Every structure is written in C-alpha cells, then in structure tokens.
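Right after this comes chain A.
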Amino acid sequence: MATTNVPLENPSRARILERIRTALRETPARPIGPGERKIFAPVDDALDRFQKECAANITEVAVTPDMQASARTVADLLAALPPGEIFVQDSPLLRRLAAGWQDGRAIQWSSEGGPKESVQATITLAEGLVALTGSVITSSSCGGRGASIVAPVHIVVAGADQIVPDLDAAFVRIRERNLAFNNSYLGLITGSSRTADIEKILVMGAHGPIRLIVVLALRNE
Partner candidate 1 sequence: MSRAAQEFLRSAAIKSADLTHRQVIRRNIDSYNTANERGRSRFLDWEAARLKCEQIKWEAVNNLDRYLLEFEQRVKDRGGHVFWAENSEEARNYIANLAAARGVKKVVKSKSMVSEEIHLSPALEKLGIKVVETDLGEYIVQLREETPYHIVTPAMHLNRTDIAKLFKEKLGDVDTDDPQQLVAAARRSLRRDFFSAEMGISGANFLVADAGMIALTTNEGNARLSTSIPRIHVVLSGIEKVIPHLHDLAVLWPVLATAGTGQPITCYSTLVGGPRQPGEADGPEEFHVVLVDNGRSELLANPEEREVLHCIRCGACINACPVFRTVGGHAYGTTYMGPIGSVLTPRLRGLPEFNHLSYASSLCGACSDVCPVRISLHHHLLHNRRDAVAESDRPFAERVAFRLWRWGMLGEHRFAFFGWMARLGMRVLKALHLDGTVFDPARPWNRNHAATVPPPKPFRALWGKSDGHN
Partner candidate 2 sequence: MARVALFIPCFVDQLVPEVGLDMVRVLRRIGCELDFPEEQTCCGQPAFNTGYWEDARPVAERFIQIFRRAEMVVCPSGSCTTMVRKFYPELLAGTAMQKEALALGERVFEFSEFLVKVAKVTDVGATFPHRVAVHDSCHGLRELHLKQESRELLRHVRSLELVEMPYSEDCCGFGGTFAVKFSAISAAMGDAKAGFAETAAAEYVTGTDPSCLLHLDGILRRRNSAVHTIHLAGILAQTGGAAERRPPAASSRGQR
C-alpha cells in the first residue's frame, strides 16, 4: 500500500517544539511522590488470587492437570459451540493439541491471516497472566490482533507458571521478554467485553468476545 501522499512537510512541528521549549524554561516545584509507600498489598497466593479475580471479572477459568488435559477441555468447550470454523494461533504447542479439535470443524490458522468475521471461537496462547487483576497478557504474537477480539468466544490456553503476581511484575515480564518492541499490539484483557452505557446496567457481550475462557494447566506439559 502506497505511503506516498503523506505530507512530508510539517512546519508546525518546529513551531510547537519551539513553544514547548520556551515554555519549559520555568519549572514549578517537583511533587514529592509516594516515597516508600506501597500502593498495592502484596499477592500471597497468585494462583488463588488469579482465580478469584477472574470470577469477579467474569473470566471463565478451567483448571486442568496438564496440557493434554487442557486439550481435552478445549475440545469439550468447542463441542458446545455452534458449528463453524475456529481460528487458532499457529504455534507448535497448539498444533500438537489441536488434533482433538478438528472433529467436524475447520481450523483457520493464524499463519494464513487474521480471523474471519464468522469464526465461532479463537484459541490462543498468552504472554502471561496477572493475579492481581485476573488479566491475560496478549500480543500480536499470540495469533495477531483480531485473535483476541473478533470471535464471540476467546479461549486462552495457558500454564499456571505464566502467572505473575501484579502489574509491576507484568511490566517487568514485558520488558524482559521485549514484548513491546517485538509486537505492534500488546495488551491486558480482563474479562469479556461489556458496557454499562445504558442506565449503568452492566451488560456483557458488547463488541468483543462474549466469553473469555482461560484453560489453565497446572503443569505446563
């Protein structure tokens, strides 16, 4: 796609920067900040906390002993969904586990592109899980952007060893694995899509998935 016609001249840029620099010659006093005060209480039992928070934010969590069991759990979930294609992140692990998912159902792999509008479910891995908020860390490496937002059902195949206690730990993980640099999309997903725009009544299933399901293997294979 042509990226010509994007105006290369932007004379306002210099003017704005100049005004900013001039403005910043004088600086008000720096605020004291929180010092040593802790903002969040430490998370003791991350697995337990993760499950509690997911219950509160309406993320379904299915705990399994290992990945093989997870594969079966996913198969059961799919069996209960309407017929139609599913979209799966093209990863070696999911390729292995997917054998049991193709019973009467075509798989669109992420290596072929983003999910079609009509897929019944998407299945992806996660970059991590956050106990404090019951969140899933996803990125465009987890099957692309649409993988976590297009389908009415999003199933995340994860391991308990992926759980980090809080948001500080989540961002440490993001930095250590270079997730921001390596992806054009990175995000935390906490529960399934919802809105309270009508009389402040919580309605589930706005534009994103109506169901978010984390299939959590206690042993990562």
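Of note:
Please note the rule applied: a contact is a pair of C-beta atoms (placed from the backbone, for glycine too) under 8 Å apart; a residue touches a chain by one contact, two chains touch by 3 or more; residues count from 1.
Regarding candidate selection, all candidates are chains of the complex that A comes from, given by their letters.
It should be emphasised that the depicted structure is a prediction, and the values quoted were computed from it without experimental measurement.
Per the touch definition at the top, the candidate among 1 or 2 touching chain A in this complex is 1.
Per the touch definition, chain A reaches candidate 1 in the complex via residues 1, 3, 5-7, 10, 12-13, 15-17, 19-24, 26-28, 30-34, 37-41, 53, 57, 110-115, 117, 132-133, 135, 140-141, 143-150, 166-168, 170-172, 174-175, 180-201, 203, 205-209.
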